[in-house]
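Take a look at the structure below.
All protein chains of the complex are present and in place, except for one that has been dropped.
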Amino acid sequence: MKRRLLARGGLWLWVWAVLAFLFGPIITIVIFSFDRSNIETLPIRSWTLSWYQVAWHDEQVRQAFVLSIKAACAATVLALLLGSLAAFGVHRARFFGRDTVSLLLVLPIALPGIITGVALNSTFQWAGISLSIWTIIIGHTTFCIVVVYNNVVARLRRTSATLFEASADLGASTSQTFRFVTLPLIATALVSGGLLAFALSFDEVIVTTFTAGAQNTLPIWIFGAIRLGQQLPEVNVVVTAVVVLMLIPIIIAARLTGRDTFSASSTRAPTN
Amino acid sequence: MFLGIRRGTRGRVAIALATLSLTSMGVTAITTGAGASSGLTPPTAGMKAQTSIGKGEGKLNLIAWEGYAQPQWVKPFEQQTGCVVNTKYAGSSGEMVSLMANGGGGQYDLVSASGDADLRLIYGGDVKPVNVKLIPSWKQLRPFLQSPSFNTIKGVHYGVSLQFGPNVLLYSTTTFKTAPTSWSVIYSKKYKGKVKVTVPNNPIQIADAALYLSKSKPSLGVTDPYELTQTQFSAAVALLTAQKPLIAKYWNLASDEINLFTSGTAVVGAAWPYQTTTLKAAHVKVEETIPSQGATGWADSWLLAKNAPDPNCAYDWMKYITTPQVQAEQAVYYGETPDNSLACPLMNKLQAGSCNAYHANEPDSYFKSIKFWKTPLSTCDNGKTDCIPYSEWTNAWTQITG
Partner (left out) sequence: MDPDNGVSTLEPATSGGTKSLRSSALSHRWGTAFLLTPPLLWFFVLYVSSLVLMLITAFWSLNGFTGNVTHQLTGANFHQIASGSYPAIIGRTVLLAALVTVTDAIIAFPFAYVMARVATQRAQRLLLVAVLLPLWASYLAKIYAWISILERGGALNWTFQHLGLPSPNLGFTNGAMWLTFSYIWLPYMIVPLFGALERIPGSLLDASSDLGASSWWTFRHVIVPLALPGLVAGSIFTFSLTLGDYVTPLLVGGANSTLIGNAIYQNLLDGGNLPLAAALSTVPIAIMVAYLLVAKRFGAFESL
């Protein structure tokens, strides 16, 4: 019993250490957003709120933020659709090409973004498609599919096929099985896959450079601002604001996931 | 090589990239032929430049270096002309060339290319002739920048010169009490373990090494650091390979180098005047100098995209950006030298002493001492074909830094 308590204590200690690791750099970013100097060194000599004012009035930042959100939303929806279709297909399939599909989907993130970016750019140019928000979405969807796919396929591997069979045996239609059995089972995987996909899209620079038109996404703006270092504190302000803003959708998603966990565990019972 | 290293690499050699899409799509590649000296005609040379500036299209899409389209001078332009400016910041010359594929793809109007990318764009057929008569301030540009060989071929202009600057030797005054007089401080083994060096992560550094060798090893016979025979090239590569133990980091962004000097990770290295002024403003003890061997440098131009959707706004921009006042603003913001010879007093009004600091009042002899970047081609200027082309420079650089 004592050993068990000790093990629990150790685990929680680990959790706290990991949290410190995860948030150390974030806190650094927040702190430097109040630094008057645009060179990040400690100790901070002079504190200021002026960068917040600069960022608030920066029209480029607003436009970039809106474009990023739009592109990430669309790419996530498409990736959710295509990624889960691929996951279901691969899960059902027993053919030699199964691993090929897995490899194919993982390629856009395994290859340097520059390759994906230049390859897509060439295709768009060749096909006469002018670069716009749509080409950004196409590029992002391409590398976001794998995120959804991997999450869903891992979930399906852990799910018993008997569940779907039982549903069918009990006379449920395909759509009923999907609605009442499949969807609840994979819901959490979809939510987490969708969030990761959204994050990946929202933060992507390299592929976007080659698939975006003249309008900048937020990471592209950030990259520009970082290059010369003049606007580094403004970048920190923007990042801080985005993190705070994103708390809301993430908390909602986490709540959804939690509720689904609950309902999923009730469907879990019959398996055993 | 990337991001901050704006002036990388030109290399008409690399036109292959602009057309790589086409090549790989099975479309015939544009023949690039030899360099400017060979008498090859750019594909768009026959296009007629417009003879007047019509009504603005209401927008203008730029590909630019970060800091080249700041609100201070973009806002007034937008108000004057009604052209709303969208700017895409590129991380390297390679990126610029890539983004300009297909004449700007019907998307972009102008690109603020460095001398190294210019010929790639011109011979790649991505930019078109510009009528400098429509740009009144063109006459005020320094004579050697009115029709320089990097943006003007056989009297045809493909853009208008913008700003330029030297690659200086930046050093910490805590480590070096007196200014180093030779580039040897970043190469010599005798400093091993004593100083940490940083140089740009950029294949064009091979030219810097060659420039140094032209003075320290005259027997090699280096006359032009961008035209190297195999022996000269190997010597430069060997020098850089031997330099590696001294290197703290090959810097990629201007802000990288600022970090390196602020933290003391590096105490000497190659830099732009921009880093010097930024570091000084942050009270870091540094100075810059041009050592006895001279220095390399960059020169940028606004080039007009072949398929520019907003040509009138593009001309309005070229007119505006070359005026003394705007030239001064950009020079002071970025820490570079304006091409307009009348900008000097205006610079001092913006920031006392800035004209002097950014060398805007130097005599022509100073500018001649700077070896402006140009594409290493296999055809040397003397017509021989034993020079090492740029693709081999990048490959060698990857090997040196890898």
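To keep things simple, chains are lettered A and B as they appear, and every chain counts its residues starting from 1.
Methods note: a contact is a pair of C-beta atoms (placed from the backbone, for glycine too) under 8 Å apart; a residue touches a chain by one contact, two chains touch by 3 or more.
Note that the structure is a prediction, hence the values are computed from the model and not measured.
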Neighbouring displayed chains - absent chain, whole complex: A, B
Among A:T76, A:S122, A:T208 or A:Q230, the residue in touch with the chain that has been omitted: A:S122
Touch residues of subunit B, complete complex, unshown partner: 1-3, 8-9, 11-17, 20, 23-26, 29, 31-34, 92-95, 97-98, 120, 201-203, 244, 247-250, 252-253, 256, 259-260, 263-265, 378-379, 385, 389-395, 397-402
Hidden partner chain, residues of subunit A it touches: 4, 7-8, 11-12, 14-15, 18-19, 21-26, 28-29, 32, 40-42, 81-83, 85-86, 88-94, 99, 101-116, 118-120, 122-123, 138, 141-142, 145-147, 149-151, 153-162, 165, 168-169, 188-189, 192, 195-196, 199, 202-203, 205-206, 218-219, 222-223, 226, 232, 235-236, 238-239, 242-243, 246-247, 250-251, 253-255, 257-258, 261-262, 264, 268, 271-272
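Keep this in mind: only the chains that are shown with their structure count from here on.
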Intercentroid distance (Cα basis), subunit B paired with subunit A, Å: 37
Subunit A partner contacts - residues on subunit B that touch it in the complex: 3-4, 20-22, 24-25, 27, 61-62, 66-67, 86-91, 95, 98-99, 101-102, 105-108, 253-255, 258-259, 262-263, 274, 278-279, 282, 284
Residues on subunit A engaged by subunit B in the complex (per definition of touch): 37-41, 118, 121-123, 125-126, 130-131, 209-210, 212-216, 220, 223-230, 232
